[in-house]
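A single protein chain has been omitted from the complex, and every remaining protein chain is retained in its original position.
By written order: A, B and C. Residues from 1 in each chain.
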Amino acid sequence: MNNPKNPKMGHNKKTFLETPVEHIDITSFDSRKIIESMDKMSFTSRDTAKASGIFNEMLSDKNCTIFLTLAGSTSAAGCMKIYSDMVKYNMVDVIVATGASIIDMDFFEALGFKHYQGSQFQNDALLRENHVDRIYDTYIDEEQLQVCDKTICDIADSLEAKPYTSREFIKEIGKYLKNNSKKKGSLIETSYDNNIPIFCPAFTDSSAGFGLVMHQEKKPKRHMTIDSIREFRELTEIKIRSKSSGLFMIGGGVPKNFVQDTVVCAELLGKNVDMHKYAIQITVADARDGACSSSTLKEASSWGKVDTLKEQMVFAEATSVLPLIASDAYHRNIWKNRQRKSFSNIFG
Amino acid sequence: MNNPKNPKMGHNKKTFLETPVEHIDITSFDSRKIIESMDKMSFTSRDTAKASGIFNEMLSDKNCTIFLTLAGSTSAAGCMKIYSDMVKYNMVDVIVATGASIIDMDFFEALGFKHYQGSQFQNDALLRENHVDRIYDTYIDEEQLQVCDKTICDIADSLEAKPYTSREFIKEIGKYLKNNSKKKGSLIETSYDNNIPIFCPAFTDSSAGFGLVMHQEKKPKRHMTIDSIREFRELTEIKIRSKSSGLFMIGGGVPKNFVQDTVVCAELLGKNVDMHKYAIQITVADARDGACSSSTLKEASSWGKVDTLKEQMVFAEATSVLPLIASDAYHRNIWKNRQRKSFSNIFG
Amino acid sequence: MNNPKNPKMGHNKKTFLETPVEHIDITSFDSRKIIESMDKMSFTSRDTAKASGIFNEMLSDKNCTIFLTLAGSTSAAGCMKIYSDMVKYNMVDVIVATGASIIDMDFFEALGFKHYQGSQFQNDALLRENHVDRIYDTYIDEEQLQVCDKTICDIADSLEAKPYTSREFIKEIGKYLKNNSKKKGSLIETSYDNNIPIFCPAFTDSSAGFGLVMHQEKKPKRHMTIDSIREFRELTEIKIRSKSSGLFMIGGGVPKNFVQDTVVCAELLGKNVDMHKYAIQITVADARDGACSSSTLKEASSWGKVDTLKEQMVFAEATSVLPLIASDAYHRNIWKNRQRKSFSNIFG
Partner (left out) sequence: MNNPKNPKMGHNKKTFLETPVEHIDITSFDSRKIIESMDKMSFTSRDTAKASGIFNEMLSDKNCTIFLTLAGSTSAAGCMKIYSDMVKYNMVDVIVATGASIIDMDFFEALGFKHYQGSQFQNDALLRENHVDRIYDTYIDEEQLQVCDKTICDIADSLEAKPYTSREFIKEIGKYLKNNSKKKGSLIETSYDNNIPIFCPAFTDSSAGFGLVMHQEKKPKRHMTIDSIREFRELTEIKIRSKSSGLFMIGGGVPKNFVQDTVVCAELLGKNVDMHKYAIQITVADARDGACSSSTLKEASSWGKVDTLKEQMVFAEATSVLPLIASDAYHRNIWKNRQRKSFSNIFG
């Protein structure tokens, strides 16, 4: 076995890639009692419980559109099924994510590949030699990633040469997976099935970027482009059509900022929209650097983006607390009374 | 209710001190399935599961003396019952803690007082006016703390004037609580009942210090002192008498360093002892500042204090992950086969 | 004055926006002696000095293309002139940045607006009422930001309706500023003057996004788009044409990942390029969350993106150490012997 305390034991790609990451199943345990207990405590436990409470309020609010934002690598680290279950069980209406979360991780596993348990103490030169890529304590087979890049290129080649939003292109990927996925139930495929739009505002900054550059290179005259302006307009349209809205944010980054900015964008378009009414963020980022990823939700309220009545930061690495929050919501069954919003349909 | 989103609503001590912190009960939920799932993930979830695994190994190792170290304010924040349950269910043999954890928090609640849920955003000047002391998002009635100080003084007044180790003095507090505690089952009382020694290497740096200074001031000629040298010798004696040892560390600080140093101290006394064989630490501290609290267990191994085969850092705020680790251990029942080590008895 | 210790004193926009942030001038003090001393110390001081040393090596290496990446809000916080001075004094060849750094901050000040010293403890509801936006402890006049958005729309309206890369569009902004800037010497204008390309891979996720959505809304049939695929190809072309390359990264985010990915992209295009030979990153991010922003440069080497011989992470908030590194480099005068690479010219 790949011993994290003695990382040198694994000498070759085969031994490095021995123990796949298995994604946690929030239906297999019931965290309600834990969350209820944490609600009576302090520090991060209480923050976690308060975030749970706000998420349950979002689910109870029939008018509330729930945006899930994903940044960081939690999908690689065992949370991938949480996100697709949130879609499956109607706990999220729109996804805004980094390209890596959607393409390098979710699409990658849908193609039948896996992430592997590794060690952050491993010598990187040895990994390099073996074409093993490392995300903190998790490994990926670089050659499999290249298959992923290439498949994106193939999908792009098969499409009409015109500007796409990332949402439109990811919908095409969903269509592709209906026929070609090796692993069923990926986030892309489940979202496709349920008309949940997925936006990747910095789409090129991922494995998708490699595939799309190859596509343009192959077809210098007739190729697709990504119109990230129109995609911002699309996301804003969803905000405009939502009476109320809530944000469930894993990490920060471009997805966090992008979805918050829809409020400002709607205003600039002359539309009367409310601030996001509910907001929770799970992050280890540190507010002191003044970056958006780490900016508190209170700060966002000064910009008129997020209301402050129902917001909760949880300063924790998401893999440790997200399973509790999501399992609590699953077992409370509030989702059973929600109607699917099917926002993909509004774009025809 | 004390609204953390609108902290100004609470105007007086009564409204500030409305919602007591309730301590989580690890027997009331079963986290085994969660820990097992996290073991197959990555990042902090896996670290948490690995720490659980190492703790279970400590419990299985009949020769292993388990040292629990406490720094920080998790006892105030809802983990107090976890620690007394760990003693009750024979999952720990020795405690090394900050004075605050033992006196300001555990003894304080044993006297019938409580900690309260508050807000880190509350204006501190208003708290000051109301004699409410704040620990991050948790409140304490300052006047009750003064009762706590005074009781320590009374206990000291009642004792023979001689040097005590903190262990000896805390044993006297245990004796006092047998007759006077308002809340039964405190960590001090449970430890007293089970002959578990408690050491506070910086004992004066707490509410105890206030009481003991008052005691010396009242009795300038005949008073007790704390001999922290002998107490280091006592703790080292326990290490010397242990075939094997493991550390379960909440936060860092003096308790972490003190218990690790017993290995070096034993060597300097000419005794042949092993490094601590097992070690887990839950902390948010950041290794980059070179302080002991944040130093990794690998670093400790360079000093010959901790073995590296069975060590795990969990970078998390303890209230969020400790309940999972402790509940897992409780439900696995390994503790049922452990013999009590009753180390208090070796000191007569 | 705006008292950070008594934030309530400022009641209206005028009093909130009283003390402008002034940008530090690295030519006005000489940090060489400090850096030399820090090189002989440990912890973050030594990391800072090592980063200085690597930057000086980049400047000495005639073949080295220097990429400056900007994420976070250091431009708002007083580092804006550092970046334009780095361009002015030929210490950087390419810039990859968040849209906010370039548009909301640099372009914003070029239009004659300012950032203001504020307080992270200020009540955000009061800021909201006064249309003052907060970045940690720094304030912005929201109405001025809207002028910035609108100006972007005007520039877009004036251009030919076709797909632009962010680089091409920012070049047009530079052209606009040549005639219209109120503050001379902005990063955009200085870069324009010196043929330094600026890339914003998530361009829409900024004030630019607002302006461009307005532009498309006004001109539904004939409007510009941003082709972020081609822009990745352009950045990769620069990497391909560079014998050697170095990264000077402020924060992480999309800019960090994007510029590192050029190595992989070049390979996929069949080009033989070296890993980035030099790399320094200043960040407060925490590697434990497995996100790219916080991933160490050693981790990047497992992906074949960054060489490990000359890399240094500096775990610090950039405003505190960047002035030392940049002033050291300025005063060593190595830049005087560098030839301008004028990469803007390769795109015609």
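Methods note: contacts are C-beta pairs under 8 Å (C-beta built on N, C-alpha and C of every residue); 3 or more make two chains touch, one makes a residue touch a chain.
The shown structure was predicted, so the numbers you read here are calculated from the model rather than taken from an experiment.
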Fill in the blank from the handout: The one of B:S181, B:S228, B:Q281 or B:S344 in touch with the missing chain is B:S228
Exercise for the section: Looking beyond the chains shown, say which of B:Q144, B:N195 or B:Q216 touches the absent one. Expected result: B:Q216
Exercise for the section: Sort through B:A49, B:L68, B:M91 or B:I135 and give me the one touching the missing partner chain. Expected result: B:I135
Fill in the blank from the handout: Residues of subunit A touching the missing chain are 42-44, 286, 288-290, 315
Fill in the blank from the handout: Missing-chain contacts on subunit C, rising order, are 4-5, 21-25, 28-29, 31, 33-34, 37-38, 40-46, 48, 50, 73-74, 76-79, 115, 117, 121, 135-138, 308-311, 315-317, 319-321, 323-324
Problem - subunit B, residues in touch with the chain not shown (by the definition above) - result: 71-74, 76-77, 100, 120, 124-125, 127-128, 132-138, 142, 146, 149, 163, 201-205, 209-210, 212-217, 225-233, 236, 251, 253-254, 257-258, 261, 264-265, 268-269, 283-293, 295, 298-299, 301-304, 308, 317-318
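Going forward, only the chains that are shown with their structure count from here on.
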Completion exercise
A CA-based fit of subunit A to subunit B gives a rotation angle in degrees, as a multiple of 5, equal to 180
Practice task
Can you pull out the chain pair that has more C-beta pairs in contact than any other?
Solution key: A-C
Exercise for the section: Quick one: compare the interface residues of subunit B with those of subunit C and tell me same or different, with half as the dividing line. Expected result: same
Fill in the blank from the handout: The chain whose C-alpha centroid lies farthest from that of subunit B is chain C
Problem - Approximate Å spacing (C-alpha centroids) for the pair subunit A, subunit C - result: 26
Practice task
Go ahead and note the Å separation of the Cα centroids belonging to subunit A and subunit B.
Solution key: 38
Handout entry: subunit B-subunit C separation of Cα centroids, rounded to whole Å
Key = 46
Completion exercise
Among all residues of subunit B, those touching at least two other chains are 42-44, 315
